[in-house]
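Note that one protein chain is taken out, while the other chains of the complex remain in position.
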Amino acid sequence: MTSILPWLLIIIALGVLLWTAIRARRGPVPSTRPLPAFDGLPAELGHSAESGAPILFTLGSGAIGGDRTLTSIAALETLEGVADAAVAYGTPPLVAVGDPTILPLAEDIFLRAWNRRGTPERYNPTTVQFIGIQPTVYAAGVANLLLHERAHAHVLIGSMDEEAALVTHAAEGRGIPQSVAADRLPALGAVYPADAQLAIGEELYAGPARIAALPRYIRSLRAQDVLRFLVVFLILMKVLGLW
Amino acid sequence: MTADLIGLIAGTLLTLLVLSYILGDNPLYRLALHLLVGATVGYGVAVTTVTVLQTVLPALQSDSPRVRALIPLVLGILLLFKGFPRWSAWGNFSTALLVGVGAAVAMGGALVGTIIPQIAAVGSLNVWLREGSAGLINGLIVMIGTIGALLAFAFAVPRQPALRRLWNGSVGVLGQIGRLFLLAALGAAFGTALTASLTVLVGRVYAVVMGIQQLLTLIGMSSG
Amino acid sequence: MDRLVKRILPTSIAVGTGLLVLLGYLLPVPPLASVRDELIRWAVIIAAFAFILGFFNLLRVHSGRARKPGGIYSVILILTALTSLVLTLAALLIPSLRFLGDWWFRYVLSPLQATVAGLIAFVLAVAAFRLLRHRREAGVLVFLVAALVVLLGTLPLPAPAGNWLANLRTWWMNVPAMAGMRGLLIGVGLGVLLVGLRVLTGSDRPYSD
Partner (left out) sequence: MIYCPKCGTANRQGSKFCNECGAPLPATGLRCPMCGAMNPAGNLYCDRCSARLIPAERVPPEEEKPERPSPPKGISLPSVPLGEEEWLSELRAEALDLAPEEETPGWPGELEAPGEPPTPETAIPEWLAELEAPAAPPAPEAAIPEWLAELEAPAAPPTPEAPPPEAAIPEWLVGLEAPAAPPAPEAPPPEAAIPEWLVGLEAPAAPPAPEAPPPEAAIPEWLVELEETVPEAPPPAEKPTPPLAGIPVPPSGEIPEWLRDVEFAPPIQEEPSAQPPPVAEVDVHAGMPSASTTVPPILIEGEEEILSTAPAEIPDWLKEAPAEAPPEYGGLVPAEIPEWLRPLQPREGVAVEEEPTETEGFLSGLRGLLPIGKGLDMPATAQPLLPRAPRPAAVARAELLQGLLSRPLITPPTAEIREAPRQSGWVLTRFLVGVILLAAILLPMLVRLPLFGPPTAPTAEALFATVNQLPGNTPVLIAWEYGPAESDEMDRVAGPLIEHLLRREARLIVVSTRMEGPAAAEALLASRLVDPSERSRRIANLGYLPGQAAGVREALGNLGGRTEAMTGLPASQLDIMADVHSIADVGMVVILAAQPDDLKTWLEQISVANPNVPVVAGVSARIELISTPYLAAGQLRGMVAGLTGGAVYERQLDTGWGREYEYYLTSLGMAQLAIAALTVIGALIFLVGGRKR
């Protein structure tokens, strides 16, 4: 049974994605519950444009190519959701990455946003900054950015452990509003007491759906919900000893 | 012997610089931090390039098909085009391979390493009963907690009012319970993270105290 | 030609290699496993080149900032990075200069990294003190109890309290915390699975223009 389970999950997930894609032709995709960590971001974008200070995005140190790739990709898609509006407002955010493999993908987001506006020459190559390969050093580097640079708001989304507390501490000290989306337990434990809007575990992967609001992201959340009930069913079967 | 002495002084001084952050953010801490970021990145680049060269170069000379080592080298060089906004499109192949392989590794890890084992680890009734009534109670608590924590994240809320009431009654309530279990896990994670980092902090303070004592004895020795 | 280079070819590379590696995980077929390891090795080599991109990004950012107020720190950072690079390369490539690399690692890199890791304890302590300032929901008490139980459970306190606390800590870690952690890990696994499916079906293309 355990050998076919992965296939079962994949096939059902693909089925749900296809089914919601087809059914989507008739009615709108049902709404998802509000997530405070993400819902305030568009407003903060506007305030950041007014005050002229950028929003700092901390994308964590999940290497692309390793086992934390998809966390970093979900973070990049959330960033992509605000890239166009931020570029239009004229205050592109400041992005700090903890792994060199995230750097090219993050830079591409802004390069394409400026291309879409028709002014690729206004792309500023220091929008995305690589801070340092070791997680603790990365967190200390980002904390230093928050302490000494002009940041209007701080968004932490990506793969980090308890060193995330260094970053939230620095932001809290300067009274910078922040929202944190983390999926690893040490990071969640360390950041829960901080003054931040929190998106816990799986809610990080709802970031693209809330911010970029593209239909395919919202459909993927639907599939996630269906799989959730499938897993609950499997747990109950396991408890009753049926497999 | 002087190398170790200078090293001891440097190490103790740098540790004090960073510890000064506890009393308040100050330029010394900022200086130490910039030293740290620079040193770490420099060290990282050196180790990574040497290691990759050691694995790639022998593969180039060895009998095994050269293509095995050539393709990643070419893709790696192509990735460097990402540094120039005008030709960054040529780096798309390398990032594509990184994203493709990474996605599969992460998915494989999630499926084989996390979801299936965690479902299996909930155990079953007879497994719990083996440890008597306490085992049964703990097992039930773990099952309810796990299902509750899972349902706490449910995203889509049904639209029809009738269905919504049913939903809130069942999934909603279980979700609230699940949220408490989540907070129990978060509190535990906070405690363990604090213990681990405290051990490191105590170690650093201990190293500074020992370092100063050693220096004092040395100065005392040389002057005495 | 342009569309091919920027979109079709990268997407086919990503989806192709992704499926191959995933099959390597899910099917116990030996050749697939070796293909998977080969592709992963390629990814590791490419990631090393990405490090060079990161190094130049760091130099560019800080050389830009060197001219602005507080630029002295950036100058120091650049100099340290170059020194560290040279010393470590020398240590790895020339055995006779090995002691230099060790010295640099043991007396500069190690203390700095360790002490910054130690600072985490301090910031966690401050956060613990201000816990109820930000979190007012009922669940915060559960968090508080959990933190105290785990914190005090490790203390080698004398017999009556020590044992009871240690047992409570073990129970707490194995039952309530384990349940919450399991629900969280499975949820994250599902999220990762869905993002992975979007990437492997070519629906999400972070790499293509």
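Just so it is clear, A, B and C label the chains in written order, and each chain counts residues from 1 on its own.
Note that a residue touches a chain if its C-beta (ideal position, glycine included) is under 8 Å from a C-beta of that chain, and two chains touch if they have at least 3 such contacts.
Just so we're clear, the structure is a prediction, and the values are computed from it rather than from any experiment.
The chain not shown here makes contact, within the complete complex, with A, B, C. Contact with the omitted chain, checked across B:124, B:168 or B:199, is made by B:199. Seen from subunit B, the chain kept out of the figure touches residues 22-24, 43-44, 47-48, 51-52, 54-55, 113, 121, 192-196, 198-207, 209. Listed here are the subunit C residues that touch the chain not shown: 1-3, 6-8, 11, 15, 36-37, 40-41, 43-44, 47-48, 64, 67-68, 92, 95, 98, 101-102, 105-106, 109-111, 113-114, 116-118, 121-122, 124-126, 128-134, 136, 144, 147-148, 151-152, 154-159, 162, 170, 173-174, 201-203, 205, 209. Residues 17-18, 21-22, 24-25, 27-32, 34, 39, 42-43, 45, 47, 49-54, 66-67, 80-85, 87-88, 90-91, 94, 112-113, 115-119, 121-122, 124, 126, 133-134, 136, 149-152, 161, 172-176, 186, 195, 211-216, 218-219 of subunit A touch the missing chain (whole complex, contact as defined above).
As a convention for this text, only the chains that are shown with their structure count from here on.
Judged by the touch criterion defined above, the protein chains are all mutually in contact, each touching every other. Placing every chain at the mean of its C-alpha atoms, the farthest one from subunit B is found to be A. Between the CA-based centres of subunit B and subunit C the separation comes to 4 Å, rounded to the whole angstrom. Looking at subunit C, one finds that residues 26, 40, 43-44, 46-47, 50-55, 57-58, 113, 116-117, 119-120, 124, 128, 143, 181, 184-188, 190, 192-193, 195-197, 199, 206-207, 209 touch two or more other chains.
Those residues of subunit A in touch with two or more other chains are numbered 6, 9-10, 63-65, 70-71, 73, 101, 103-105, 108, 125, 130-131, 133-134, 137, 140, 148, 162, 165, 185, 188, 190, 192-193, 200-202, 206, 221, 224, 228, 231.
Chain contact summary for the complex, subunit C toward subunit A: residues 26, 40, 43-44, 46-47, 50-55, 57-58, 60-61, 64, 70, 113, 116-117, 119-120, 123-124, 126-128, 130-131, 133-135, 143, 181, 184-188, 190-199, 201, 203-204, 206-207, 209. Residues 2, 5-6, 9-10, 30-33, 63-71, 73, 101, 103-105, 107-108, 111, 120, 123, 125, 130-134, 137, 140-141, 144, 147-148, 161-162, 165, 173, 185-186, 188-190, 192-193, 200-203, 206, 209, 221-222, 224-225, 228, 231-232, 234-236, 238-241 of subunit A are the ones that touch subunit B when the two sit in their complex.
The touching residues of subunit B, when paired with subunit C in their complex, are 3, 6-8, 10-12, 14-15, 18-19, 21-22, 30-52, 55-56, 68, 71-73, 75-77, 79-80, 82-83, 89-90, 92-112, 114-115, 118-119, 121-122, 138, 141-150, 152-153, 178-195, 197-198, 200-201, 203-205, 207.
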